[in-house]
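In what follows, a structure is listed as structure tokens, so that the remarks can point back to it.
The complex is shown incomplete by one protein chain, all other protein chains being positioned as in the whole.
So that you can tell them apart, the chains are marked A, B and C in the order they are listed, and the count of residues begins at 1 in each.
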Amino acid sequence: MDFDFSDDQMQLRDAVRRWVDKGYGFERRKAIVAAGGFDRAAYAELAELGLCGLYVSEAHGGLGMGPVEGMVVMEELGRGIVLEPLAQTLLASALIGGYASADLQAEWLPRIASGDALVVLAHQERGLRYALGAALTRATPQGDGWTLTGRKSLVPAGDAADAWLVPALTEQGLGLFVVAKGAAGTQASGYLTQDGSRAAEVSLNGAAAQLVTRDGQTALEHAADIGIAASSAYAVGVMDQTLAVTADYLNTRKQFGVPIASFQALRHRMADMKMQLELARSMSYYASLKLHAPVAERRQALSRAKVQLGQSMRFVGQQAVQLHGGIGVTDEYIVSHYFKTLTQLEMTWGDTLHHLGEVSARMQATAGVFA
Amino acid sequence: MDFDFSDDQMQLRDAVRRWVDKGYGFERRKAIVAAGGFDRAAYAELAELGLCGLYVSEAHGGLGMGPVEGMVVMEELGRGIVLEPLAQTLLASALIGGYASADLQAEWLPRIASGDALVVLAHQERGLRYALGAALTRATPQGDGWTLTGRKSLVPAGDAADAWLVPALTEQGLGLFVVAKGAAGTQASGYLTQDGSRAAEVSLNGAAAQLVTRDGQTALEHAADIGIAASSAYAVGVMDQTLAVTADYLNTRKQFGVPIASFQALRHRMADMKMQLELARSMSYYASLKLHAPVAERRQALSRAKVQLGQSMRFVGQQAVQLHGGIGVTDEYIVSHYFKTLTQLEMTWGDTLHHLGEVSARMQATAGVFA
Amino acid sequence: MDLAFTPEELAFREEIRTWVRANLPPDIAHKVHNAQRLTRDDMQRWAKILGKKGWLGYGWPKQFGGPGWNAVQKHLFEEECALAGAPRIVPFGPVMVAPVIMAFGNREQQERFLPGIASGEVWWSQGYSEPGAGSDLASLKTRAERVGDHYIVNGQKTWTTLGQYGDWIFCLVRTSTEGKPQTGISFLLIDMKSPGVTVRPIKLLDGEHEVNEVWFDNVKVPVENLIGEENKGWTYAKHLLSHERTNIADVNRAKRELERLKRIAKAEGVYDDLRFRDQIALLEVDIVALEMLVLRVLSAEKSGKQSLDIAGLLKIRGSEIQQRYTELMMLAAGPFSLPFIFEAMDAGWQGDFPGGVVANAPLAANYFNMRKTTIYGGSNEVQRNIVAQTVLG
Partner (left out) sequence: MDLAFTPEELAFREEIRTWVRANLPPDIAHKVHNAQRLTRDDMQRWAKILGKKGWLGYGWPKQFGGPGWNAVQKHLFEEECALAGAPRIVPFGPVMVAPVIMAFGNREQQERFLPGIASGEVWWSQGYSEPGAGSDLASLKTRAERVGDHYIVNGQKTWTTLGQYGDWIFCLVRTSTEGKPQTGISFLLIDMKSPGVTVRPIKLLDGEHEVNEVWFDNVKVPVENLIGEENKGWTYAKHLLSHERTNIADVNRAKRELERLKRIAKAEGVYDDLRFRDQIALLEVDIVALEMLVLRVLSAEKSGKQSLDIAGLLKIRGSEIQQRYTELMMLAAGPFSLPFIFEAMDAGWQGDFPGGVVANAPLAANYFNMRKTTIYGGSNEVQRNIVAQTVLG
């Protein structure tokens, strides 16, 4: 039982933090939002840092690292509210590396690690809401391969991606497939989302696809859990920064001749925000450290984490805006962007009520970190 | 639309307040708790004030008043956390006056109004929790009358009462009966409850009973709604006093050389308590003013009121103790008794979650005070 | 004590309802019911329709051409407008500056300014807040120096809602630096077309241009535009603030939006999800309790018999509820509230909306926008200070 970071992990953290501080300032981020919410050049810089290969084995050109390193990296990206969806890269490489054939791995993993191929999960459909496992998209065998027909919503950076991981129904149940964006019968139409990042509607009309695994359900649940852990870490980075700028503001801003940090009601609010941050950080650790646990334990743990994160994100985001007053609701000041990012994250991979339902359904007679 | 009290109502309020202030001080209340939680002499004083006949028609020796007067009286009794269950008297007289035969009315109502007969509802059974309408107690016709067999729990002042209103299952469904305490086959065993008031287990073994109504379900729901309105008003009285003593304490008690009322975090807590009190008072008005509405509207309204009251009572009670610090958890100081009374009231006639379920089940497309 | 409205009040409500439903343009009502963006023209159109009827200044006494309604009648009017889907009346003219002009302006000012406000022809803005002076309003710095028969105004106002449309602006300006900060403030009416007035947009977190900075650079204002006496402006401003009434709780709009929330929850398949439905049920209770609170205040105003210390609660509770219903609408749509497609928030947009339900387009923006409600008009922290004062002294 040890929550210290290794020297290597601290070096990794420092490298990412340097890039965020120097390479991904608020002005650059604004420009990326204005240009559509995704910047291939920025994504390439993440690849240069090795981050796109974080979960790719060394044999395939990656770093072969694990959830703790993923957490370290995502938290730093959260500090800069980086728009490019590295969480997608982590889960895509984990899914292909964990479930796909050797051929498919050899085809995709080196390109993912190098940043040449951005592969993202396209699982959302109208009516699914936060459910995993159902799909209207149909997969039909065709020769050695498959064709897919259906429509997926809210695919992260979906029109900038090079391929999509697509759950689709076969006669034997849900399978997981990879579809190259260029393939005939594919179409993607992108738009901004709440936090300024990009998503797309993807339509597939007899599009050629490669099978990753016939057990799409297991893979998809695994993807969601990697996604929850990554977004938890990212959120902790966002909230850590949110507290820092809010504390600065309270110490700077004067009303009635004194810094507003001297008002006890605001001080206690800040204490409550600190509580929520540290509970969230604790559960972010928990989420990442449970990623390799047996499936039932992992699913339970990740839902617990998301319930805590959901509550923390809402409280910290809302209160940071409130404590800033007028400037908190402007577009020019960064705190509203932290708030919007935290809002969007709550509704990513299932919101608080959804995961409370999961926790409730999985309750046992005893409970604790190790159970 | 008018929330002013009439002159008569204000006179009634003043009369009850005088009695509470002069006749039912904290020391007398303590003595009553020590002696078992119910005092027949105090109940007789309520009768002398005319309160036991509040809902009894003038023809039967009562005042023939309505819900607003009931609310006025109950709020004042709440101020003194009066233990004797006048709410039971109100609902018993309303049930007998509204559902029983003329003979039965003539037999019981004058004695209720005079205070000679305390009649209380005995409806709780193990397993029922907050549900109304089921019962294991069985009613069997016998000659002109009936006999009842079963066991009822938590009957308010049940061993001090002179008769019980008992819901019991007949072959045709739930009926409501009146059983005199002296009847053969009856037994009552009393005890204290959380707030210091008295309750009893009542067992019936072929006890002779008179039928009040064959539609016990309707009558019982009506009783619950009268009970909710009465306990809401009572709770408003308790909370009003709770705020007053807490405000006094904050202005008196010094820490670090200043009155603790000067600490903003505590001031804001007080503001939040005031909010909860006034929302509760508003919904207490609403509850009483809806008592004569059509059944579906009445039931919806009373559940809404109880949801608000439940939240307000818990917050006000807990925070009052907290703001008092150490002295707040002692038996000698009155605030812990307010807290315990509010706690017990939340679990009387259905708790907050129970009534939230009722509100949820009764939701319509539109909603408001008049819908 | 009686929950029912009197027969006269019911008849009054019926009259209002009939007229509003007959005269409110359906295209505007449709936008309001779906939280689509309102243009300046939408707001002006409705204001002028009301103005023609004599109801834009619905809170005005008869002597100034208003209907002379009592508190309950005003509430019923507001309720009928809200439930029918009318836009909120832009308050700066008819609700804010007009009562000040009536109470403290001279007859010439009343004759000059009130008709344009009553008809909806002249758009007024508010010049109170300044950068650095939020809840501490009296620390304002915009200066007005008397030079002959003019004031020369220099300084900056901010958070000026819809100031980009303003014809006139009423301002608190500093005319003296002696004594307490409150004593050197005057109340000036300024033509926004005057040379030296610059309006700059502030973009808010929802991307909208709703508020502005207004800069004054040696702006000449005739002394006849001074309301009342020099250095007494603080008194007039306080009068204005005390005039903000129960409508601050906006419970009528909350009732309309609760209906919309239920529609959205049904469309998104969560109305029958017990967990989500409970959240709506709890909000329904909150709204009913707020409405009762409002009705108590109205009744006390109408009868004058009770003095209630609860008006301060209305802003706190009302704003919390506004935030909550927008939050629940967004959460109802969940993932399908994520797309932030600015054009899709306008009426008549023909594009595809992700998930196919264009009604979801404004949900996130509404939620973001409502964060302001616990900040403006005296932050809820300041409101709690005031409530605590009534309880604790």
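By definition in this document, a residue touches a chain if its C-beta (ideal position, glycine included) is under 8 Å from a C-beta of that chain, and two chains touch if they have at least 3 such contacts.
For clarity, every value in this text was computed on a predicted model and none was experimentally measured.
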item	value
Visible chains in contact with the missing one	A, B, C
Contact with the hidden chain (one of B:73, B:148, B:233 or B:356)	B:356
Which of A:164, A:191 or A:285 contacts the chain that the document leaves out	A:285
Residue among A:59, A:106 or A:271 touching the omitted chain	A:271
Interface with the undisplayed chain - residues on subunit C	274-275, 278
Hidden partner interface residues of subunit B, rising order	124, 126-127, 129-130, 153-154, 189, 191-194, 196, 199, 201, 254-256, 263, 265-266, 318, 321-322, 325-326, 328-332, 336-337, 339-340, 343-344, 347-348, 351, 353, 356-357
Absent-chain interface as seen on subunit A, which is shown	1-6, 9, 68, 243, 247, 250-251, 261, 264, 267-268, 270-275, 278-279, 282-283, 285-286, 289-290, 304, 307-308, 356-357, 359-360, 363, 365-370
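Methods note: only the chains that are shown with their structure count from here on.
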item	value
Arrangement of touching chains [line / ring / star / complete / other]	complete
Chain occupying the most central position, where position means C-alpha average	C
Computed distance of Cα centres, subunit C from subunit A, in Å	39
Chain centre separation in whole Å, for subunit B relative to subunit A (CA means)	53
Sequence positions of subunit A contacting 2 or more other chains	263, 265
Multi-partner residues of subunit C (at least 2 other chains)	381, 384
